[in-house]
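What follows is a set of notes on a single structure, which appears directly below.
A single protein chain has been omitted from the complex, and every remaining protein chain is retained in its original position.
When the chains are written out, they are named A and B in that same order, and each has its own residue count from 1.
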Amino acid sequence: MTFAHMLAATLPALQFPSGADVVHLLPELIVGGGFIVTMVLDTLIPPSRKSWLAAWSLLVLLASGAVTVIDWVTVGGQQISVYAESFSYDRFGLFINALILIAAIFVVALSPSYLERQKIHHGEFYSLILAASAGMMFLGSSESLMMVFLSIEVLSLALYLLSGFRRGNTKSQEAGFKYFLMGGFASAILLMGMALVYGETGHTQLPAIAQVVAADLQSVDPLLLTGIVLVFVGLGFKVSAAPFHMWTPDVYEGAPLAVTAFMSVATKVAAFAAILRIFSVALTPLYTHWEVAVSAISILSMLIGNLVALRQTNIKRMLAYSGIAQAGYMLIGVAVSGSAAIAGVLVYLAAYTLSTFGVLAGVMLVAKGDDDSSSYRSLRGLGHAHPYVAAMMALSLLSLAGFPPLLGFWGKFFVFTSAIQNGQIALAIWGVLTSAISIFYYIRVILILYSPQESEQGGTVSWLAPARVGAVVVGLGVAATVVLGVFVPVVYHLALSARDALLVRIAAP
Amino acid sequence: MTTGFSWLTLVLLVPILGAVAILCTPRREAWLIKTFALIAALATGFLVLGLLLNYSQAAATGSPISFKYAENVQWLPQIGASYRLGLDGLSAWFLALNAVVFLLGVVVALVRGVDRPKLFFGLLILTEAATAGVILSTDLLLFYLFWEGMLLPLYFLLSSFGNEKRQRATVKFIGYTVAWYLLMLLAIIYLHTQAGGSFSYDAIAARQTTGQSIITVPGFGWKLLTPDQFAFLAFALAFAIKVPLVPFHTWLPDLYESLPASGLTFFAGIVSKLGIYGFIRYAMTLFPKEMHDFQGLLLALALLSILYGAFMALQEVDIKRIVAYSSISHLGFISLGVFALTVIGLHGAILQVINHGIIIAALFIIMELIEVRTGTRDRSLMSGLEKAMPWMYFLFMITALAALGMPGLNGFAGEFMIMLGAFEASWVLAVIAGIGVVLAGWYMLRLHQGLMHDPLHKGTKEGMTDLRLRERWVLIPLCAAMVALGLFPNIVGQLDQGSVQQYMAASHTQPASAITQPTPLTHEVHA
Partner (left out) sequence: MSQGFVTTVVLLVLGFPLIGSLINAAFGSAKRRGLVNIVGTVSIGAAFVVSAVALIVMLTAASSHRAVTVTLWNWYVVGGSLSVAFQATLDQLSIIMLLVVTGVGFLIHVYSVGYMEHDEGVARFFAYMNFFVFSMLFLVLAADLVFLIIGWALVAVSSYFLIGFWYERPSAVAAARKAFITQVIGDVALVIAAFLIVTNVMSPIGTHIYSLSMPTIFHNVASFQYGSSTVTWICLLLAIGAFAKSAQFPLHTWLPDAMEGPTPVSALIHAATMVTAGVYLIARFHPLFDRAPIIQGLVACVGIGTSFMAGIIALSQVDIKRVIAYSTMSQIGLMIYAVGMGAYAAGMYHLVTHAFFKALLFLGAGNVIHAMHDEQDIRVMGGLGKRLKITEKSFLIGSLALSGIPLFAGWFSKENLLGYGVLNGPGHVALLLYIIGVCINVLTGLYAFRLWAIVFKGEPQTARPAAAHEAPRIMLVPVVILAALSAIAGFFLWWPVAFGSVRVQDFTQFLSPVFTSITSGPLAHEPGVASGWIGMLVGTAMSLIGVGGALRLWLRREPDAETVASRIPRFITQLSMHKFYFDELYDAAIVRPLRAVAKWCRKLIEPEIMDGWVEGVGIGVDDLGNTLQPFQSGLIRDYIAYMVFFALLFVIIIVGVVVR
C-alpha cells in the first residue's frame, strides 16, 4: 500500500479540469496563480521597490476575497463536488478561505515596514505567503484524503522556508530546520494513517469513506482505527494540539514575527477545517471510538497550554502555548461532535484569527530592532507611548481570554454550550477551570503594557511610529472583534450556514 | 415585541454614547471630556428618575416577577437568546443607586481631579452602562454578558489608576472573579438546556426542575449533589465573591486600598451590591429549593462576614482598609437580610443596599480627603484633626454614625428591618447580628475618634485646611440623604412592594398564598 498505489487509485477519476471546476476553485486558484506571478515579478522589481510586491500580493488576496464573497452568495446551501470529488465547493470552504485570506491580508499589509526593519525584505516572502495561503485554502476545500495531504505539503513547504527567513539569525534557522524535520515526520504519520484508512475502506474521497464506515458499524477493524488515530495525530500536529505541540514554541519564537503571526493563525484554521471535514463529518459514525482520544488530547492541550503559558516571559512563546490551549478548546467542539459544535468551532476560529493577530501585530507595528523586543520586559509602558497600539493588543488579549462581549467569548460560549448540550459537562468544566488560569497570563501582559517603564534597566525602550497602513488594517481587525462580539448573530449566522453546507452530503443519502 | 418607547435601552445607550463621545474627543480638550462625562451621568440620572416617577403607571408583564418597561428584541434566535430588558421594584432601586453613585464618581473626579481624564471618564461612563445592563437584563445570557463585560472597563480602571499596590490588587481581583464567573456561565447554559433552549428569565424560572437526578460517581456509587444544586452553587459562588462574603473577600481590601475615591464611590457603591442583586434576582427565584437547601450555609457565611469584617476593622491601621472591612461587615448584614428569606428581611436588604451605597461612598471620599490633607493613611499617625477641620469632623461624624447603625440615621433603618427579618427566621441570627452592631460602634468610633479627637498628632503636616466649599457640597447632600432616609425610609419601601412579595413567593416552593396573609389588627391605637 504505497503512496503511488493510492495515487494510482485516485488518478483514473481525474481528468483535465473542466470549466466548472476552475470556476468553483477560483479563490484558491487566484492565490495560487498569484504566487507564481509574484515569483516572476520578484525577479523584475528592483530591490528598493520590494514594497510594490506587497501591494501586488494584497491585490491578489483582495481579488480572491472578492470572489470568495461572490461565491458565498451564489453557492447558497449547496455542496458541489469539484474535480472528481477531490474538493468540495461549499460555504464551509469559503468560510475557511475568508479567514485565511484575512490572515494573509493582515500579514502582507504589515510586512513591508516590518521586513525593512528586520533587513529581510526579500520578494520571496510574499510569494511564499501566497503559496502557503493557497495550500491552506485548498486544504479547507479538500474532500479527499489525497488532497488533504497534498495541500498540507504545499503549505508546510512554504512555512518551513518562511520560518527560517531570518537567515542570519541562528534561532530562526533552528526554527526552520526543526519545523521541517518535525513536520516531515508528522506528514509521514499522517500519510501512514491515510493509507490505513484507504486500505480498510478502499476510498480516499471522504463521502465515500463515510458511506463505507456507516454501512458496517458492527465490526470495526482495528487497522481502520489505527489509521484514524494516526490521521488525527498528523492533523493534531498541525493545529499544535498537546502532546504533539512540542515544536510550536520553539518555531514560533525563532520565526520572524510576521511569519509567527501568519503561521499561528492560518495553519490552525486550515488544519481545523480538515479535522472538521474528516472527523465531524466523514467519521461521525465511528464517533464513539475516536471520541476518547480527541477528548484526551483536548484536555491535555488545555492543561499544558495554559499552565506552561503562565511561566512565559516572551510574548511569542506565550502565544504559542496559548495557541495550544486554544486548540484544546476548539477540540472540545470536535470531541462533542454535535452539529452546533461545528458552528462553535468556526466562530472560535474567527475569533482566534482576529485576536491572535491583533496581539502579534501590535508588537510588529512598534517593535524596534531585533525580534527580541517580543519579551515582556520590552513591552513595559507601551500603553503610555502608543495608547492605540496598546489598546488594540489589550483588547485582543482580552478576546483571547474570552471576555464578553468580545468575539473570543463567543467562541468559548458556543463550544461550551455544545458540550453541555451533549452531556459532556466534565469537558466544559475542565475548559472553564483552565480558562480561568489563562486569564492570568493574558492580563499579565496587559498590566505590563500599562505599567510605567523601568528606568533602572538602563534607559527606556523606545518604539517606532507604527506604519499607517498596517495600523489601520489591524485596527479594523480589532474593531471587528468588538463589533462582531456585540453583533455576534452575524458571525453565528455565517458559521451556521457554513456548518449546514458541510452537512449537506451527510444528510442527503 | 417592544411596547412603546425603549426607555431602558436609552438608559444603556446614553452612557455608551457618552463614552463614545469622550473617546472621540482629543485628549487635550479635557474640559470637553469632563463636560461629556457630567452630561452623560446627569442625563442617565434624570432618565432613571423619570422612570421611577412613572413607575406606578407603567404596564407590568411576566411571571414570576412582573417587569415594567419590558423590552424584548430577538437577538440570537438560534439559541433562544434575546435582548430582553425589564424593570421591577428590586432593580428600580439598584438602578437608582447606580445612577447616583456614578454621578457621584464623576463629581468627585471633577472635584479632586484625575490624571488622564479621557481614559478615566470614558471607562467610568462605560462601567455605568455595563452595571445598568446587569441590573436591567431579563435574559440570562445578556445578564452574563454584562456581568462579565463589566469587568473589562473595571480592569482597565484598576490597572491604570490608583496607588502602587494596584497591580497586585488587580491580579487578585481577577483571580477571584473570573474562574467562578465562568462556572456561572456553565450553569446558565445548563439552565438554558433545562428550560427548553431559552435564556429568558421567565422561561428559566418556569422550567421543570429535575431534582431527582443525582450525579453519581461511576464505579463507586457515590451520590453527590443534584445538577441543579451544582448550578445553584455556581451562581451562589459568583455572587458571594462579588458581595463579598467571607472567606471570598480578600480581594476587596487590597483593591479598595489602591483605588482613588472617585472610583470607589461606584465600586463600593454599586458594583459589590450586584452580588446581592444576583442573590435576590437569580439565586432566590431560579433555585427556590436549593436556596432553602443551602440557607444554613449562606446564613453562616453572612454572620461570619459580619463578625469577621468587624474584627478586622478593629485591628486595621490603614484607614481605607478599615472602611473596606467595615464594608464587608455591612454587606454581611445585607446578605443576612436576603438569606433570611422573609419579606421584611428582603425589604431591609434592599433598603440597606441604598443606604450602604450612600454611606460607603461618603466614607471613602472622606478617607481620601483626609489622606490628602495629612499625607498618610496610617491611623496611628493622625489625631486631633477636629480642631483644624470642624466641617470635616461634622460630616464625618454623621457618616460614621450612619455607618455604625445609629438609630435615626439610614443605617439603622436598614439594619432594623434586616434584623427583624432575620429574627423571624431565628432569634439566634438577630442576636449574633446584634454583636456585630456593637462591634460596629466600636470600630467606627475608633476610626472617627482616633482621627478627630485627642491632641493633634505631632507629625501632622502644617497648614491643614478644612473642607473646601465644593468638597463640602459633595458630602452635604450625602449626609442629608442619610438623615432623610433614616427618618423616611418608607420612600424606598413604597415603590413596589408587589415585587418583593413576588420574589418571596418565588423563593418558596410552597404556593405563595401560604406565606403571608394580611389580616387587619384589631386594636390599632388606643387613645
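Operating definition for what follows: a contact is a pair of C-beta atoms (placed from the backbone, for glycine too) under 8 Å apart; a residue touches a chain by one contact, two chains touch by 3 or more.
On a predicted model such as this, the values are computed, not experimentally measured, just so you know.
Colleague: Using the definition of touch stated at the top, determine which of B:108, B:413 or B:467 touches the missing chain.
Modeller: Checking the options B:108, B:413 or B:467, the one contacting the hidden chain is B:413.
Colleague: Decide which residue listed in B:4, B:196 or B:247 touches the omitted chain of the complex.
Modeller: B:247
Colleague: Of the residues listed, A:157, A:214, A:293 or A:504, which one is in contact with the missing chain?
Modeller: Answer from the full complex: A:293 touches the omitted chain.
Colleague: Among A:83, A:198, A:244 or A:463, which one is in touch with the chain left out?
Modeller: Only one of A:83, A:198, A:244 or A:463 touches the chain omitted from view, namely A:244.
Colleague: Go through chain B and note every residue touching the omitted chain.
Modeller: Output for chain B: 172, 175-176, 246-247, 249-250, 308, 311-312, 314-316, 343-344, 347, 384, 386-387, 394, 401, 404, 406-408, 412-413, 416-417, 419-420, 423-424, 427, 430-431, 434-435, 437-439, 441-442, 445-446, 449, 452-456, 487-490, 493-494, 497, 500-501, 515-521, 523-527.
Colleague: Since one chain has been left out of the picture, which residues of chain A touch it in the full complex?
Modeller: Residues 178, 181-182, 185-186, 189, 220, 222, 225-226, 229-230, 232-233, 237, 243-244, 246-247, 249-250, 289-290, 292-293, 296-297, 304, 307-311, 437 of chain A touch the chain absent from view.
In the analysis below, only the chains that are shown with their structure count from here on.
Colleague: Any idea how many Å lie between the Cα centroids of chain A and chain B?
Modeller: 43
Colleague: Going by the contact rule at the top, pick out the chain B residues touching chain A in the complex.
Modeller: My answer: residues 75-76, 78-79, 144-145, 148-149, 151-152, 155-156, 159-160, 167, 170-171, 174-175, 178-179, 182-183, 185-186, 189-190, 192-193.
Colleague: Chain B touches which residues of chain A in the complex?
Modeller: 383, 394, 398, 402-405, 409, 413, 416-417, 420-421, 425, 428-429, 432-433, 435-436, 439-440, 443-444, 446-447, 450-451, 488-489, 492-493, 496
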